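Here the complex is missing one protein chain, while the rest keep their positions.
For chain A:
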Amino acid sequence: MRRIATLLGLLLGLAASGWALSSVAAPRLATFDFALGETLNALGHPPVAQAGLDGYQHYARQTGIFPPETANLGGRFQPNFEYLASQKPDAILISPPAHTNLIPKLTPIAPVETFRLYHFAETAPDDWLTIENMTRALGRRVQDPHAAQQLIMQTQQQMDQLKAQVAAVKSPLLLVRLIDERHLRIFGPGSLEGMVLKRLGLTNAWTKPLGRWGFVQTTADQVFQLNARLILLESPYVETGLQQQLLSQGVWQYWASAQRGDHRVVPINFWSWGGLPSAQRFATGLVQALKRPSKAMNQRSEEATE
């Protein structure tokens, strides 16, 4: 946690210095997407208006990262037009396919600029590159390319360090959120989780098809026989410890990973379709979790497998 704080401090410092260098007043940008919003914020040029502010901040456990001046436009999918117009933005940034149906109503307020971020098709461009390009484009947009370059380089450095720390992890990982004792959600390519896994040189155990948004909802029988180490993602909406408690129910207690005790819980403190700041947070949380020593649920079976 402290590391994240210093990191953010560093980032903000860098960004601020970059901002000081640029002479022209930065454009007033409004955005409905959290990847764009948190990236702008990390560049030191927070958006003047952000849709879905409360929901995003709560889900990503980043309450208060935006300055109080940032206008909260209301619902993520239904930003308040009147309020948005009163903020007199120079441009409105969205990430298709979300919000594209609003474009006709938005153009009278300000030009709409689109950033296509996470793709789910196999042939799609690399997510990491897309996010870096978005960061660069936003840097140019706020006339502070230097801050963008700093953020990208700093993220790359951090990823390389983290990657080195988990170089020994060979087993495929299954990124799971247990919804209740009967259902689960699995993350893969097309989501931030999948992207970070790939960047850290880790293998995703899920190779079957995913939905358009990089996750799949399924039941125990579909995943039980996968050979994988479980990474349980804990939602900010449920009490801590629920993932571990659910894992002890029914067939899940016999899951090979639970038996070995090499499963790990990672609290969600990032936006699942976020930008580099979210990627840093998830990567840090994941690597910390992977480095934690095993607490076997069943000591004997762990000895047997080792």
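Note that a contact is a pair of C-beta atoms (placed from the backbone, for glycine too) under 8 Å apart; a residue touches a chain by one contact, two chains touch by 3 or more; residues count from 1.
The criterion applied here is as follows: contacts and distances are computed from a predicted model.
Here one chain is missing from view; checked against "Fe3+-hydroxamate ABC transporter permease FhuB", "Cytochrome ubiquinol oxidase subunit I", "M56 family metallopeptidase" or "Iron complex transport system ATP-binding protein", UniProt names that protein "Fe3+-hydroxamate ABC transporter permease FhuB".
Think of the hidden chain as still there; on chain A it touches residues 55, 58-59, 71-83, 85-86, 98, 101-102, 104-105, 108, 179-183, 185, 208-213, 215-222, 224-225, 237-238, 249-252, 254.
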